[in-house]
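Take this structure, written in structure tokens, and hold onto it; I'll ask about it next.
Removed from the display is one protein chain of the complex; every other protein chain stays in position.
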Amino acid sequence: MRTTSVAEGPQVDSQTTITTTMKALVYHGPGRRSWEDKPRPRIQEATDAIVEITTSTICGTDLHILKGDVPEVTAGRILGHEGVGSVRETGTGVFGFRPGDRVLISCITSCGKCDHCRKGMYSHCRAGGWVLGHTIDGTQAEFVRIPQADSSLHHLPEDADEDAMVLLSDIFPTAFECGVVNGQVQPGDDVAIVGAGPIGLAAVLTAGFFSPGRIIVVDRDLNRLEVAQSLGATHVVNAAGHPADEILAITGGEGVDVAIEAVGVPESFDLCQAVVAVGGHIANVGVHGRPVSLRLERLWSHNITLTTRLVDTVSTPLLLNMVASRRLDPTKLATHRFRMSEAMKAYDTLADAARERALKVILKKG
Amino acid sequence: MRTTSVAEGPQVDSQTTITTTMKALVYHGPGRRSWEDKPRPRIQEATDAIVEITTSTICGTDLHILKGDVPEVTAGRILGHEGVGSVRETGTGVFGFRPGDRVLISCITSCGKCDHCRKGMYSHCRAGGWVLGHTIDGTQAEFVRIPQADSSLHHLPEDADEDAMVLLSDIFPTAFECGVVNGQVQPGDDVAIVGAGPIGLAAVLTAGFFSPGRIIVVDRDLNRLEVAQSLGATHVVNAAGHPADEILAITGGEGVDVAIEAVGVPESFDLCQAVVAVGGHIANVGVHGRPVSLRLERLWSHNITLTTRLVDTVSTPLLLNMVASRRLDPTKLATHRFRMSEAMKAYDTLADAARERALKVILKKG
Amino acid sequence: MRTTSVAEGPQVDSQTTITTTMKALVYHGPGRRSWEDKPRPRIQEATDAIVEITTSTICGTDLHILKGDVPEVTAGRILGHEGVGSVRETGTGVFGFRPGDRVLISCITSCGKCDHCRKGMYSHCRAGGWVLGHTIDGTQAEFVRIPQADSSLHHLPEDADEDAMVLLSDIFPTAFECGVVNGQVQPGDDVAIVGAGPIGLAAVLTAGFFSPGRIIVVDRDLNRLEVAQSLGATHVVNAAGHPADEILAITGGEGVDVAIEAVGVPESFDLCQAVVAVGGHIANVGVHGRPVSLRLERLWSHNITLTTRLVDTVSTPLLLNMVASRRLDPTKLATHRFRMSEAMKAYDTLADAARERALKVILKKG
Partner (left out) sequence: MRTTSVAEGPQVDSQTTITTTMKALVYHGPGRRSWEDKPRPRIQEATDAIVEITTSTICGTDLHILKGDVPEVTAGRILGHEGVGSVRETGTGVFGFRPGDRVLISCITSCGKCDHCRKGMYSHCRAGGWVLGHTIDGTQAEFVRIPQADSSLHHLPEDADEDAMVLLSDIFPTAFECGVVNGQVQPGDDVAIVGAGPIGLAAVLTAGFFSPGRIIVVDRDLNRLEVAQSLGATHVVNAAGHPADEILAITGGEGVDVAIEAVGVPESFDLCQAVVAVGGHIANVGVHGRPVSLRLERLWSHNITLTTRLVDTVSTPLLLNMVASRRLDPTKLATHRFRMSEAMKAYDTLADAARERALKVILKKG
């Protein structure tokens, strides 16, 4: 972190050309999106920064928004909560960043000062949380306004690979914090990861930090199971079969120490409760749209721990370190790359992920 | 603990009169129980001890068994998993206890050697767990056989108050381990305890070890709420009203850091999920007979931790210490005392607990 | 915390009279101090606030500084790192406080954003730490400049008792974090607290949050031992006798689970290592001026944990809560009160603490 210095007023990058519009991917209600002109964002609060996006990506959550599943997102909203870019302008209350700085944008905006932030629960920041591409305009655009910039951006090294970094905005901290850390993966543990989408696969990679025993990945998509194996899964299980029976067989009837739910539907949660060992952990990562049935008539006596979590991005500095030291390679999940102006096509690709064998779709400036 | 010494064969108390029968409270299928003659237990395994019961008590679980809710309990079974007594006989593989020793019987039988016991999860001992009054004969009798005696009994001081001690067989470790410890009660925390039966009230007392902030107790029984207040509850809430609204109002809309479920029905679990703060804990203590609905569509992002646990009785030495040093007085929950020969009447009293204002009903030898 | 709002420029309390000097307690090299005129502090950085002190106090550390033991403190420095007051002016980068706000000043200044702050180690903030009355002017003055105000001040309730609150600037968080939390005091634990000065006595009070077993306090000052007993010590031991033998006798030869060193000399550290039980904790709180001899030839195999810590003041919100809910009364340690203009006399009193029976000496505005 840079040491704090007095900013004598808003700072603007000298290279910034004076334009008032930009291009952005805009939500227009369920099923409707377009790549269109929008006003360029401006500093609204002293703690804001304006970032020019150089790399962004599309999240499964963006597809949920497009289906109308996230009612807080209103028509006219620019989508996207992941991004890498260059700071172009900073408010008078931003001290850690200056125009020209290369930054990773955290999907979670945090003030760093409220009671929740003080406890490391940035996801529930009293003045932030998940707001980008949700309650304020997001990162699938040429520029984005980042509130609470000092505690919501991360400096990037000059030689950082943006395609790797942009995956640290959301999916890697999500998989690691909500899945691996909350699941308390320990050396030798048997771990089941239900769902081999980008989050589940990021959980395979980051669970490896703790040298677990078996890593059993469950999905219906055989291509994704193959990818899981290439990333370190020791066993893969087809969700279309009898996954609970298979997992119990693999673990000698004991079940797994950690079950990571990375889908967000009742069936995948059910599988987790069916296979968790006594004394084990269920770490929910999936975004659920309805209640699930919790089998307390069986589990009340099984000494289990079940956790939920919206990613706090407290682990982002660690993950940056792990990438820098080459102990983690997020780019393994980046299957497709598009110009940002092709964002509409990128969405089509992700919407047809199985056929396209798409995991993360990277959007590059231009 | 006594230092180990070689036992040269089964040891029998010289005072033991040679009789072959005893009296016991026997389950005869749903709704049927009697106080009747049964054969006196004998050593079956080298690690067994025979204990003469001097004080026992009846658990809410025993009432469940009588309703037929616990199918593993078969007709002819002597009930009871709580007790204080004197060792009368020990097998050749018992080294820590001798005839004449005064002992507390743990409701959990544990070998101390299996993988689960090594992790302190005695409840899931590969050779034990909850067996007394469940899958083998229990403690509501003149004598009981205790398997794995070395790791399932605790020495009692000469001057121990048996009425206090017998409450450490089950309800105090249950409330403390499954509720307070699993709920991770910390100084200043707001705690809701749903259910003011003996377990809930024991949670009020033992939560106090950690100096929480508000202790809010919920029940429909106004007498029990009054008792809760006398034991340290800062707020009581009538479950018949709008308890969730009241708890949120008491906590300024934030909810509680720890919600302890001490009933075992969907309604009480629902209340816990309705009032747990973001970042909070739900500690399930109740024995549930059916699934509950887990509101993951709301809680997935609330950073909560939900735990279940069958009591391990790992905290029994601590609780013995807390009673001995007068920092805990379990006898506040002992409302009625009967001779053991009046066990049938004692059951009637407990079955009508609300009208009788009964919490724990103590059974004394004789 | 207040929600952040844009500050449109430095904010100045309208009541502030335009004066350029103030009175302050100034260090002039070893053994020399005076109450004299100094320039009134002004905003230097955007993140500064100017606070008018209404209550301050003198720390044992201030006496050390006066002895010349803290070479970083140079002649001309205003002393003091504890205080309660009213915000008078805020820089453009302060968002959580406004002129007129009543505040507690933390003895630790923290940016809240650097790697150390993110881990809750504010004491080692890259842009702060212990600076007040150390490397910048302090709180024994009519006004003080507080850098990084947003994360170094705490809002106080209107009805807060300032004499209680000022003890939360330093000594209570120090005793609690460095002693009780680092010592991992648990219910039933036997705790030895070596040194019954204000910090040791604050450790007696805050250890109580976790319901320890024996609390054994050691000092040479019989008056302080008496105070310790009145605050909850179960045993007191005269340091002038054979304290190690006494503590071992009290604990049946086992030693204590937690030994808290609250003096800062080799003898008191030695006592801690002599009485810590196997598996126990030594929590160093004292400020040491020389190395100590660590008896590794004995302790290497004793499974002990030894911790050091400069207070982080992460526990200040909790302590404010504990005081507000009347579970902690810091004023028990406030033995003397002076007008701030009598600061010289207050120092004399504290310098002769034993004869004066002084613990904390409170300085009130005026």
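Letters A, B and C mark the chains in the order given here, with residues in each chain numbered from 1 onward.
Quick note on the criterion: contacts are C-beta pairs under 8 Å (C-beta built on N, C-alpha and C of every residue); 3 or more make two chains touch, one makes a residue touch a chain.
Nothing here was measured: the structure is a model prediction, and the numbers come from that model.
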Residue in contact with the excluded chain [from B:Pro41, B:Gly60, B:Gly83 or B:Gly96]: B:Gly96
Of C:Ile136, C:Leu248 or C:Leu299, the one touching the omitted chain in the full complex: C:Leu299
Of C:Ala75, C:Ala240, C:Val278 or C:Ala351, the residue in touch with the unshown chain: C:Val278
On subunit B, residues whose C-beta touches the chain left out of the figure: 1, 3-4, 6-7, 44-47, 92-93, 95-96, 111-115, 118, 120, 126-127, 148, 150-151, 314, 317
Touch list for subunit A against the chain that is not drawn: 187-188, 208-211, 213, 318, 321-322, 325, 327
Hidden partner chain, residues of subunit C it touches: 116, 119, 121, 123-124, 264, 269, 278-279, 284, 286-297, 299-310, 312
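Just so it is clear, only the chains that are shown with their structure count from here on.
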Between subunit A and its twin subunit C, rotation from the CA superposition, multiple of 5 degrees: 180
Where subunit B and subunit C are represented by their mean Cα positions, the distance between them in whole Å: 43
CA centroid of subunit A to CA centroid of subunit C, Å: 41
Multi-chain contact sites of subunit C, meaning residues that touch two or more partners: none
